[in-house]
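Notes to accompany the following structure.
Here the complex is missing a single protein chain, while all its other protein chains stay put.
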Amino acid sequence: MVGEILEIVFSPQFFGPVVFPGLVTVLLVLLTIIWVERKIAARVQMRVGPLYVLKPLGGAIQMLADGLRFFFQEFIIPETVDKLPFVAAPVVAMTFAILPFAFIPVAPDFIPYSVPYSMPVFLGLNTVIPLTIIAMAWGSNNKFSIQGGIREAYMTIAYEAALFTAALAMAITYGTLDFAEMVEAQGVPGILVNPLSAAVFFVAMLMSAGKLPFDIVEGEQEIVAGPFTEYSGIAFGLTMGIGYVQLYGFTLAFTLMYLSGWEPLIPFLHDIYPALGGVMLFAKAYLLMVFIVFLRSVYGRYRLDQALRLGWRRLFPLSLLSVFFAVVLRVIGVV
Amino acid sequence: MVDVFCPFTGMAFLGRLEESSKKAAKWLVEKTPIRSFRDWAISFSLWPVHFTTSCCGAEFAAVSAPRFDMERYGFLPFNSPRQTNLLLIEGTLTRKMARAAQIVYQQMPSPKYVVAMGACALDGGIFHNSYNIVRPHELFPIEYFIPGCPPRPEAVARAIVMLHEKVKRGGTR
Amino acid sequence: MSSSVMKARLLSREGDESVYEVFIGPQHPASGHMRFIVRLQGDVIVGVDPDIGWVHRTMEKLAETKEALKAIPLFERMTIIDSQNVTIGYVRALEKLLGVEPPPRARYLRTLLSEMNRIASHLYGMGLSGIFVNHSTMFMWCFGDREVWIQLAEELTGARLTHAYSIPGGVRRDLPQGFAEKARKAIRYMRRRLEEYRKIFFDNPQVRARYEGVGVLKSHEARRLGVVGPNLRASGVRYDARLLGDYGVYDELDFVVPTAEEGDAMARLLLRGEEIRQSMRIIEQVLERIPEGPILAEKYLRLIPPKLREPALKEGRIKFPGIFANLKIPEGEAVARAEMGHGEIFYHVVSDGSKKPYRVRVVTPSFRNVVLFRYLPPGHRFMDFPAIYGSLDYFPPESDR
Partner (left out) sequence: MSVEDLLRRLEEKGLEPVDRGDVVSVAVEPHALREVAELLVEEGYDHLASVEGIDRPGEDVIEVVYHAESYSEELWGKLAEIRVRVPRGEPRVPSLIDVWPNALFLERETWDLMGVVFEGHPELRRLLMPPDWEGPPPLRKDYKVATEGVFVVVE
């Protein structure tokens, strides 16, 4: 009985989405990365940042306090909102933010759902989130929210084309649509093979996760909290998490596609349990996330039209160029 | 609020599903370990709403700025009243502003706290005979008053720490 | 541009049903204590209606109910971040009515505190302009460095923000020991920090993208609209109330009133940085040249009882004799202008010969800059609005009084 349960728990199909890289790790990442973000910003800004909540660790559980506070706080459903989308959208958004983790391989023999096109599935599932955010904005029935929803809609179209095309370039380079095969095909990290595609993917990733300098959707100086203005309590906790979960997913994908994934594999850990072989992958992704949240202390926010212009006039042509580059590489047979 | 058919009527839910589930949730939240957990979380996550009523706002800004950095206690000024739980009345409350302050207070989800800052928020201060001010204690239940015109950031920080301790030991209800 | 065209741009426009009205404030991350009714057509602003008065604490009326001297701390509350510059105009107006002139040392001390306040005020404005494009580092740095100047001012006057330093006929306190060294240290620190600001903020491509070419105010428009302060000088008009020679010792010092030609938001920000540099130059010169002597006019020193006068002069602290609060202001009128961090403040004091002023009219720089909220944003994107607001360094309690 216990053995069966353990077998289920440690089967890739369960362990992947639920423990690593899925739900549990997502929560852990959420708890720490926001603290890291606040702590880095504080350090740059000559401050201390969260501290007294857990002094020996520099206040590392600050987000636990914030999260619990949101959890126990009243969840106000205003009279004027459209109740179904208002309540359901954050949950749906969170679901669709976590679902893609089922398609992320973390180690050679540890692929939760082995599909030959995990990359498009991963990206495709992520594109549902903007729709739920627009649903939130519309359901909130608030002027700021609707402005935020419109911004989200504009931004989505601007970055998605570039994001997909950049990923396509890598698919052509490696000749596969599967993350696991991509990692195996990477002798040289993809970022060196096709830096153009990596750059485009990186910027589009920032836009998608709504991180500075592209946190336009939540632009607090103009539209308070954008689509999330009316949310309180646990629902706001969810909406706040979406961006970070998305970021985590994208950094994992970035690592798999451009930073040679779990390589170099640590055989010792991999032998104990295959998922432990994903430690390198996680470390790379986490470092990338730390770098991205560090941008908060360097940049402000671009304007909506500037971000759109960047998306359409720069990123999209560059991504097409990267596809062309990938085709050339393929034809001359470098990879 | 509709009557929901429930086979366990009289057993688990007394009549109205929504109401009794609320009651059950409340009972659960008020139980000691959960309640102290909750009080701990709230006390380390006092987020004041971005609402500047008067010139004490300059000192309020200094409280979250480097030298006094109240973020050490998890104090983070935040955008919308819906996501915050602390209303700091920063100085004089004019009649025009009082109405806005009331709306902001109503928009905040409970549990919520009000701290009044400055002599003007106490009893008018230097503007005690003005024709355009109101006393905040007539409008809100105020946890702490911070005297001073304007109060030094240390005083504001002290009030926040006091509120933090009061919340932590469950003294705010 | 003829004034009728200008007027047409100034008037509020309601717009038709295609206009999307957004109420920014009074509770809003970027409004502070005021409200803007922003009318949008798509993403483009058609009109902005500034709705001020949320902090109207009736200063002009209350000044009529107080003895003239007691109105000094009252007026400080208009611009608590710049309290020496905001009261110096009132003090000058009273001095003109009373017919006293401050002794040279007092004038130097006033200049010293004025410039320290100006730096603190500019840092406040620059910090806000940072947070308005969500550049939190600039905000925190400026507010952190502002504490340096606030601490210096506290050492000089005894209060962090509300100094009430200038009184008719002089100042309240003398220079404390070792002040000059600390001030020079602060100046060295600030010079280094301004370089760092340039690196992270003014040369940041993102900040340049947001501020350059936004909210352009041309020179002739600035003249006609009566815009004041750095906002005026960034449009290429060289005017500064310090140059009038009415107060302080500015005519004896070597400094430049910086101007810029562009007139956009970036120019306004850069100009503030340049003014901080000039203020630091002034402080250095003041510390070098400050003469010895009394800090209160002879006329009022004589009012202090002899046994208190000696210690007061020795300690450099003036304890007000009771009679001082009950000064009768001679009948007449006086105007005074002074340059605050935000711009020029105007006082008109009318006295009927009693202890209390009959009427005090004060027009604050922020109030004169309110027209810009009508004038500048139309035609810009919605997201430019915080940038314009941030660059104007508008302080609502000052405007509402």
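Order of writing sets the chain letters: A, B and C. Residues in each chain are counted from 1.
Everything below uses one rule, namely that a residue touches a chain if its C-beta (ideal position, glycine included) is under 8 Å from a C-beta of that chain, and two chains touch if they have at least 3 such contacts.
Since this is a predicted model, take the numbers as computed values, not measurements.
Chemist: Report, in label order, the displayed chains that the undisplayed chain touches.
Modeler: Missing chain, whole complex, touching shown chains: B, C.
Chemist: Decide which residue listed in C:193, C:224 or C:277 touches the omitted chain of the complex.
Modeler: Going through C:193, C:224 or C:277 one by one, C:224 is the residue touching the chain not shown.
Chemist: In the whole complex, what residues of chain B lie against the chain that is missing from view?
Modeler: These residues of chain B touch the chain that is not shown: 94-96, 99, 128-132.
Chemist: Touching the missing chain, which residues of chain C?
Modeler: 3-4, 6-7, 10-12, 52-53, 56, 58, 60-62, 65-67, 70, 223-226, 232, 237-239, 243-246, 305, 320-323, 325-326, 333, 335, 337, 344, 346, 348, 350, 358-359, 361, 363, 367-368, 370-371, 374, 400-401
In this text, only the chains that are shown with their structure count from here on.
Chemist: Compare the CA centroid of chain A with every other chain's and tell me the farthest one.
Modeler: Greatest centre separation from chain A goes to chain C.
Chemist: Cα centroid separation between chain A and chain C, in whole Å?
Modeler: Taking the mean C-alpha position of each chain, the two centres sit 46 Å apart.
Chemist: If a residue has to touch 2 or more other chains to count, which residues of chain C qualify?
Modeler: 28-29, 140-141, 144
Chemist: Among the residues of chain B, which are close enough to touch at least two other chains?
Modeler: Within chain B, the residues that touch at least two other chains are 65-66, 79.
Chemist: Show me the residue ranges of chain A that touch chain B in the complex, using the header's touch definition.
Modeler: Listed in rising order, the residues of chain A that touch chain B are 38, 42, 45-53, 59, 62, 64-76, 220, 224-225, 228-233, 236.
Chemist: What does chain B use to touch chain A in their complex?
Modeler: Counting only chain B, the residues touching chain A are 29, 37-38, 40-42, 44-45, 65-66, 69, 71-74, 79-80, 82-83, 85, 107, 109-111.
Chemist: Over in the complex, which chain A residues touch chain C? Could you list them?
Modeler: 41, 44-47, 143-144, 147, 212-213, 215-216, 219-224, 296-306
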